[in-house]
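Note that one protein chain is taken out, while the other chains of the complex remain in position.
Residue numbering begins at 1 within each chain, and the chains themselves are lettered A and B in the order written.
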Amino acid sequence: MSAKLIDLQHITKIYDGNTVLDDMNLYIRENEFLTLLGPSGCGKTTTLRIIGGFEKPDKGAVLFNGQDITHLPPNKRQLNTVFQKYALFPHMTIAENIAFGLKIKGKTRSYIQDKIKYALKLVNLDGFESRMPDSLSGGQQQRIAIARAIVNEPKLLLLDEPLGALDLKLRQDMQYELIRLKNELGITFIYVTHDQEEALTMSDTIVVMNQGYIQQIGTPEKIYNEPENAFVADFIGDSNILPSLMIRDELVEILGARFACVDKGFGENRPVDVVIRPEDVDLVSPEEGTLQGVVTHLIFKGVHYEMEVTANGFEWLVHSTDMFPVGTKVGIRVDPFDIQIMNKPESEDEEAVAIDA
Amino acid sequence: MRKTTGKKPESPRIIYFNQAAMTAPYLFWALAFIIIPLLMIFYYGLTDKTGAFTLANVAAIATAEHSKALWLALALSLVSTAICLLLAYPLAMILANRRVSQQSFLVLIFILPMWMNFLLRTLAWQTLLEKTGVINAILTFFHLPPLNIINTPGAIVLGMVYNFLPFMILPLYNSLTKIDPSVVNAAYDLGANGVQTFCRVIFPLSIPGVISGITMVFVPALTTFVISNLLGGSKILLIGNVIEQEFTQASNWHLGSGLSIVLMAFIIVNMVLTGIFDKNGEGTAL
Partner (left out) sequence: MIKKSAEKIYIALIVLFMYAPIVTLMVLSFNNSKTRAKWGGFTFKWYVELFDNQAILQALSNTLAIALLSAVAATVIGTVATLSIAGMKRRSRAVFMSVTNIPMLNAEIVTGISLMLLFISFGVRFGFGTILLSHITFNIPYVILSVMPRAKQLNPSVYEAALDLGASRTQAFFRVVFPDLLPGILSGFLMAFTMSLDDFIITHFTKGPGVDTLSTKIYTEVKKGIKPEMYALSTLIFVTVLILLLLVNYRPKPQDASIPGAERTKK
């Protein structure tokens, strides 16, 4: 494993009496593509601004390669930011925009010229040198913003919802573009978004945040398949979240029916939350099912059908390629490894879950 | 000049009622009370009392008395404009950074003082500046040399700065608040220090505000006759005083109009400048 590039230690940030970040600890390794994911107001952008130097934490320290940079102004930090709305200098040409950081550093003319050419090639916008920013489309402006940041060869690139203003198709193209750039340049990316799909597509590591707390850190697969609490499960993808009772290891009671599962160590007869992804709910004939229910809604979604099945007073969300008409009596079965047991949220997070549930 | 604003689609046009009927009143008003009166100045300025064409009224600016008044007015108004810019820029930056609500500061700096008559406010400076006035009393208290600027060009400059400073602050503030804060952050992020960020990003982006501020201060300062009358004593004549006297005392409207044409030449240069920098026609003061 490579070294810690950024190390956030006990970061607390308070705005007008509101705690935006509370004793946050997080490190980012070199060459990682790390995404801070969460709803608006969760503290993800504040975290990024603290790393970028635009905010000072009220408590705690920011280490960069082991050195304390908490009080270093942004212009002295070896990192660059791609801003939410591009923030290109409107009075400068594209070339002047890209050259800005290099001119400040006093690089030679020929070096700057080479860098501009190289950067424009990298973002597929050769020949745009003398255009003005406002003559470019949103997607093009975003690429220039990235080019302007990377010519400075930062160790770390911070991206603040850079694709937020683009339409869906362009977003998807830019996602692949960003992954390609990251691999070609070999620099560390910290990416902020509220879009879970974007996070799942691009990241090596996802940090799910809510109300100033880190909810879970993990790979996209781990976050999706093994959410640690109801907030993460609900925020990432569709899910059925059911208050349940852990009878003993590998056995859980959901809505009065007992399901085999694979989790251990939650104790006996303990209340837990269970998450089951809609695609993991198998619909079978009533007698084969662990639970029996009736299909109440049916929508065709293209790749699959989305159904709602009412069973034991709970509306199950089910994704299936098989179609069951409304009114059909069905049985519900779930494979043991598709049942994810989660601890009930800590008191402070309870509120957070309640708002988003 | 490059466009400094973001890409702007043509604003939607809606025609609510009969377009011609809605345009007519203002068209009439503008013709009758803006365009025709201006043409009258040209008519009077370019004719003599018999109605014959002459350039003598315009050429009269070259006489010693008139040119002295014009140069003095130019000098004092340029100095006042420069002082206004230097005083207003820091203030506009502070207000813009603090995101002081436009409404409240507009009222404080701009609207509220106007409810005290401007002649009285200017006259009050006499009281403040007099040999035994308030300011000198304070200066003597701190053992500083007294200020004797009443009835001097210095007092006129002070009066100009006092009266026209808000006209400089407002456009500067407006152009500074239009700067996207993330653009400023981007400059820091790319390694620029405070001075570099100001010189390369903030100031260039505020130039439209600087230009309209300069126009808004320079024109009234150049053409004033009231401030020089109230604070300069009766000996100092600016071009505005000369023109005013031609109309109200000498009743030589032809000469007054001729000199006004000269004055307008300066104003037109100003208007062209603002026109270039304010392409969107969004106005300057508001």
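Following the convention adopted for this analysis, a contact is a pair of C-beta atoms (placed from the backbone, for glycine too) under 8 Å apart; a residue touches a chain by one contact, two chains touch by 3 or more.
Bear in mind that the values here come from a model prediction, so they are computed numbers and not experimental data.
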Of B:L147, B:L222 or B:L237, the residue touching the omitted chain is B:L222
Given B:L55, B:A75, B:L112 or B:L144, the one touching the chain that is not displayed: B:L112
In the full complex, which residues of subunit B touch the absent chain? 10-17, 19, 22-23, 25-26, 29-30, 32-38, 40-41, 44, 87, 90-91, 94-95, 98, 104, 107-109, 111-128, 130, 132, 134, 162, 165-166, 215, 219-220, 222-226, 229-230, 240, 243-244, 247-248, 253, 256-257, 260, 263-264, 267, 270-271, 274-275, 281-286
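FYI, only the chains that are shown with their structure count from here on.
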Note: subunit B sits from subunit A at a C-alpha centroid distance in Å of 53
Under the definition above, what is the set of subunit B residues touching subunit A in their complex? 2-7, 180, 182-183, 185-193, 196, 200-201, 204-205
Listed in rising order, subunit A residues that touch subunit B in their complex are 52-54, 73-75, 80-81, 83-85, 87-91, 100-101, 104-105, 132, 134-135, 148-149, 152
